[in-house]
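Here it is: the structure, laid out below.
Some chains have been omitted; the remaining ones sit where they do in the full complex.
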């Protein structure tokens, strides 16, 4: 990393390298950023987070989802551990599929101010019908390389 | 969900949380909507419904299909349980492949008035030849994220 | 077919080549047999029936399943069209997963008196948990060739 010192980077973080409990709500979670080592370059970072769970606001039963997030960083990258903790903060909170997917994306946008961000939320089936939610901010910066997701579609049995 | 209260939402629904019999015909089914929690955001909701059956209008024998529906909500989201009941209302009704696929899409459009909707109907083979039906309303809103379907194509044997 | 004449075979059947309505219940269905053209040979016939539906006895909602049936015929083969009609006779009848799978198998045994039969029922998920039911009659006749099913297991999302 040409311009960022490791020590400097870690000093500004509050959770990395410490034992941190699961935040009780998304509001309690602290999503943190680190400096983008290549701020003048439009590249894509993709996170795949197959471990997500929250509660159904109607029935109180657990819901599960698999997320894929692509973003073009501006000045900041998301700090991985704080992102993991943010996701886990939904664990015991009620959250609708469509809403939660967008809320996660918008939180990342608020913290990172990326040049572009998109999210794909693949939710486990309820009533035999799975729901996917897809959103992106405006336009991908020109000439940015963003491959297709290629996530396997849901199928029934057999 | 920032602006919608859970209690309000559920009061307007007539089927959620109740035992509801399969509607006898699509006309008897009540497809219901709930408010879109992010009405100012162009995002996609995808339903995958691998459990669909109706009757062949020519032979009276059962037909089966796997549907994938993508839409960009306007003011409303489809209420999942009512959608499931709507699909099951075709169960004992005659319905041609091409027609049924479009009828389902147009019904959703009538109820949801989405900014965009597309449907893919993958019908089980008859006479060794499966039929797929694909339709979308006009144009996808600019800069909307809509991944490819990636549904496995039909193959014969071996 | 060395020993069986086509005309004789068809005369004994009551449904082949005729328009036959879906039987209202499994009891109304007529599962028919045709002579085994190689009665002295222990071979396996496998049916794959991905188009099955019945009703949930608790909720009245539709259930779906994908069946694979392997049998070693004795004197009789199942007549395909009558088998298809038999499966469709469950369409508007309540039926538990475990029970239905075994009932179908036992009906085939009653009609065909096969040397061996096994059934695999892959049911679509309810409450996020799909159920499979597997059963076979006693022992496969010695030296019979019966390949593994290789049916794709259920997975969640992502």
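All chains are identified by letter, namely A, B and C, in their written order; residue positions are counted from 1 within each chain.
Basically, a residue touches a chain if its C-beta (ideal position, glycine included) is under 8 Å from a C-beta of that chain, and two chains touch if they have at least 3 such contacts.
Computed from a predicted structure; not experimentally measured.
Participant: In total, how many chains does the complex have, if 3 are shown?
Facilitator: Taking the entire complex into account, the copy number is 10.
The definition used in the following text is that only the chains that are shown with their structure count from here on.
Participant: Rounded to the nearest whole Å, what is the centre-to-centre distance of chain B and chain C, using the mean of the C-alpha atoms as each centre?
Facilitator: The separation of the two C-alpha centroids amounts to 30 Å.
Participant: For chain A and chain B, let me know how many angstrom lie between their CA-based centres, rounded off.
Facilitator: Centres of chain A and chain B (C-alpha means) sit 28 Å apart.
Participant: Taking each chain's centre as the mean of its CA atoms, how far is chain A from chain C in angstrom?
Facilitator: 46
Participant: For chain C, write out the residues touching at least two other chains, lowest number first.
Facilitator: 50, 64, 124
Participant: Show me the residue ranges of chain B that touch chain A in the complex, using the header's touch definition.
Facilitator: 1-2, 6, 10, 16-17, 36-38, 41-51, 66, 68, 73, 77, 80-81, 83-84, 143-152
Participant: Residues of chain C touching chain B in their complex?
Facilitator: Interface residues on the chain C side: 19, 21-22, 50-51, 53, 55, 59-62, 64, 84, 88, 91-92, 124.
Participant: Which chain C residues qualify as touching chain A in the complex?
Facilitator: Listed in rising order, the residues are 48, 50, 64-66, 122-126, 128, 130, 151-152, 154, 156-158.
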